[in-house]
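First comes the structure, then the notes that go with it.
One protein chain is absent from this view; the other protein chains keep their places.
== subunit A ==
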Amino acid sequence: MFRNNYDNDSVTFSPQGRIFQVEYAQEAVKQGSVVVGIVSKTHAVLAALKRNAEELSSYQKKIIEIDTHYGIALAGLASDARVLSNFMKQQSLASRLTYDRPMQLADITARIGDRAQINTQQYGKRPYGVGLLIAGVDATGPHLFEFQPSGVTQEMVACGIGARSQMARTYLERNLEQFEGSNREELIRHALRALKESLSQDKELTVDNTSLGVVGTGDAKERFRLFEGTEIQSWLETTFENQGSTQEGEGMDVDK
């Protein structure tokens, strides 16, 4: 009668040693649209593909500024990301208020990791259905962390999560050597190119469906800022200008 007896809650193992509810939560991340993050020696960049439910609706927000020195990009359930981002904002403000110290990225990542893990081990709770890329700068330089519904967190040089993100990761792996020495503009272009790799054939990056988050440290210090709409037009133009001619003039629209 039942296809699977072991996926009713997040506290029951299957005989194979799996926890299905956690795996389902990880599927929710794969349903979300793709987000990419890269760090160099001086910058951290997030790029995201926004989706709209229908032609007439607005686009779902994918990048959230948490504090002046970092932000997150989400893939999966936006409502769960809202809960986590509110928690992160509150913790970051508390750190500034009590210690006059910007929150360390490794610390805040560990805190949401711990929170998410508890949800996979207590009866009546469910895992968060969202994956996050946490990118920013702190006292120890630029950082990028990946967060998964299971509570697993990892520091990354470059990362992509969400639907068809394997294509983006392949691009990132191929260009891995270049990231560390990249300047701000080069890093943004890499992020946009990685994002484009994950797009299906009939889709394009436009000013409407693309978000960028940029933050810098050291001599290139700048606060975390979200770029959307016409602000990213020139980056889209300069990043994909060469590809238009090779793809049967498909990119000509973008060039204009």
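Everything that follows uses one rule, which is that contacts are C-beta pairs under 8 Å (C-beta built on N, C-alpha and C of every residue); 3 or more make two chains touch, one makes a residue touch a chain; residues count from 1.
Assume contacts and distances are computed from a predicted model.
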item: UniProt protein name of the chain not shown, from "Vacuolar fusion protein MON1 homolog", "GPI transamidase component PIG-T", "Zinc ion binding protein" or "Proteasome subunit beta"; value: "Proteasome subunit beta"
item: Absent-chain contact - pick from A:Gln121, A:Thr140 or A:Thr238; value: A:Thr140
item: Given A:Gln104, A:Gln117 or A:Thr206, the one touching the chain that is not displayed; value: A:Gln104
item: Contact set of subunit A toward the excluded chain (per top definition); value: 97-101, 104, 106-107, 110, 139-140
